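Apart from one protein chain that is not included, each protein chain of the complex appears where it belongs.
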Amino acid sequence: MTTGRLEAFSDGVLAIIITVMVLELKVPPEHHTHLHDLWHYAGVGLLTYVLSFVYIGIYWNNHHHMFQIVDYVDGSVLWANLHLLFWLSLYPFTTAWLDESNVARTPTVVYGVNLLGAAVAYYVLQLRMMRLPATGPRLRDVVGTDLKGKLSPVIYVAGILLAFVEPWLGLAPFVVVALIWLVPDRRVERYLAEHRDIAS
Amino acid sequence: MTTGRLEAFSDGVLAIIITVMVLELKVPPEHHTHLHDLWHYAGVGLLTYVLSFVYIGIYWNNHHHMFQIVDYVDGSVLWANLHLLFWLSLYPFTTAWLDESNVARTPTVVYGVNLLGAAVAYYVLQLRMMRLPATGPRLRDVVGTDLKGKLSPVIYVAGILLAFVEPWLGLAPFVVVALIWLVPDRRVERYLAEHRDIAS
Amino acid sequence: MTTGRLEAFSDGVLAIIITVMVLELKVPPEHHTHLHDLWHYAGVGLLTYVLSFVYIGIYWNNHHHMFQIVDYVDGSVLWANLHLLFWLSLYPFTTAWLDESNVARTPTVVYGVNLLGAAVAYYVLQLRMMRLPATGPRLRDVVGTDLKGKLSPVIYVAGILLAFVEPWLGLAPFVVVALIWLVPDRRVERYLAEHRDIAS
Partner (left out) sequence: MTTGRLEAFSDGVLAIIITVMVLELKVPPEHHTHLHDLWHYAGVGLLTYVLSFVYIGIYWNNHHHMFQIVDYVDGSVLWANLHLLFWLSLYPFTTAWLDESNVARTPTVVYGVNLLGAAVAYYVLQLRMMRLPATGPRLRDVVGTDLKGKLSPVIYVAGILLAFVEPWLGLAPFVVVALIWLVPDRRVERYLAEHRDIAS
């Protein structure tokens, strides 16, 4: 099967997840019109919104890159993709609890588990796609040793463990993973530049 | 008419349905930061969310497969498709009632009727598409005896009847239908592999 | 400009409008688990949901047909289209007020004005597209005398006036317009069948 509709559906789901989180931000009520009211009602919410927005943005980016390389998929990839979307769809919920609790211990651990679940689901999706007969080897070339992909779950686990000690401390490793992925990753672009015939 | 826009619109609606259900999950309030609070406020919600997510995923999957075979549709298919989307769009509502009531009798029956309605709507859509002059016969070949499609409504009815006796028991057949469809179905892939000219 | 992205954006907006209305349905609270509770909390909501779902479905259908004929548009069409989407985006709001008030006078009139606004906006969009240099004449052929398009606003006005007398009576003409449009309209399909070269 071609990947067009899988990409369109994933785009739709990711677009909704990224936007829907803004609905969870609490608007200060009627007579609370000062800047400290904004901070009081929506401060933590805005910080975690930025973090979760960046995560979804990274996933969209990587997803987009990966499917530039692969054109045909089988049914198992459809489900591996839905599995990834499931974990990502929980972000608005776990982010909302994190805010609501002002970054308490358990909500931070649950948030970390959600991040970890998505990372593992992405890894599984990538594995499945690297085993596709036609375009699998091509993707394996591009992904290479995939240091980032293997390191991220480890850092997430570190964050989860740190959150048991002190929740705010646990957020630090989560931010680190986001920063690692924000650094431009040229693997796919380099590959596409070398193999212009695939890009079209 | 070509099917491109029908698929895009359906993808949009399904992407929203699958994501919007997460908004119905109740976030534990401010000082409820323990794991048992998560279970208390969102436990049943998470279980039914998984179930409904899987259902929508299955429908998207089957819809996707069916429209790989058929390229041109008429106006009646547009409405049969909207009819299916209507039933699916009620999932967030009936799922929310199921949660809110902690799986009481009537909400479980109503949930089952919703599942049954969607299954029948899908069946009607498939029938209409098998009667299309150009690609109808091709689809009839692929669908074959369609044991799953005929069995599902029967199991749904069994679940609805069981729910009158004991609601939680009624959920079991609903889970069974989901599992039946999760088992990979190779009909379309096999057909596409044999007729590579259609796949493009 | 090609119409691909205009169609995709409109599909997105319509998909969201049609789905978001389900969020406005009131789920019966915790211990209200009987069928009459469903009716009490969501009965009117479900009826108006069906009505508004059918309207959005009709607009999507007609929009889809119209853009099968026209391939290139100018900037004025983009804005005429946004104008239509604006009126349609108010449906969830006016529908919600209609429910909340149990079909009181003013909310019914406001709902009618919303329907009328959308019908006029669609008419304006169609006019603009019939004036496009390349594909305009072709569309004018297909649309023909457009009896339905001219009659609908008149019936809407009748409904608005009737709603001043008795709100529930005012809903009748609104339902009539929906039924008129549900009757299959073969103008575009006939045209596409005769001019197969355009369909691709």
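Note that the chains are named A, B and C in the order they appear, and that numbering of residues resets to 1 at the start of each chain.
Operating definition for what follows: contacts are C-beta pairs under 8 Å (C-beta built on N, C-alpha and C of every residue); 3 or more make two chains touch, one makes a residue touch a chain.
As the structure is a prediction and not an experimental result, all values here were calculated from the model.
> Applying the definition given at the start, please give the residues of chain A touching the unseen chain.
These residues of chain A touch the chain that is not shown: 7-8, 11-12, 14-16, 18-20, 22-23, 25, 27-35, 38, 42, 50, 53, 57, 60-61, 64-65, 67-68, 182, 184-186, 189, 192, 199-200.
> Could I get the residues of chain C that touch the absent chain, sorted low to high?
Those residues of chain C that touch the unshown chain are 1-2, 5-6, 8-9, 12-13, 15-17, 20, 23, 72, 74-76, 78-79, 82, 85-86, 89-90, 92-93, 96-97, 100-102, 104-107, 110.
One rule holds for everything that comes next: only the chains that are shown with their structure count from here on.
> For the two copies chain A and chain C, what rotation in degrees overlays their C-alpha atoms? Round to the nearest 5.
With C-alpha atoms aligned, the rotation comes to 180 degrees.
> Where the CA atoms of chain B average out and where those of chain C average out, how many Å apart are those spots?
26
> Averaging only over C-alpha atoms, locate the centres of chain A and chain C and give their separation in whole Å.
A distance of 36 Å separates the two centres.
> Indicate the residues of chain C shared as contacts by at least two other chains.
Answer for chain C, listing residues that touch two or more other chains: 12.
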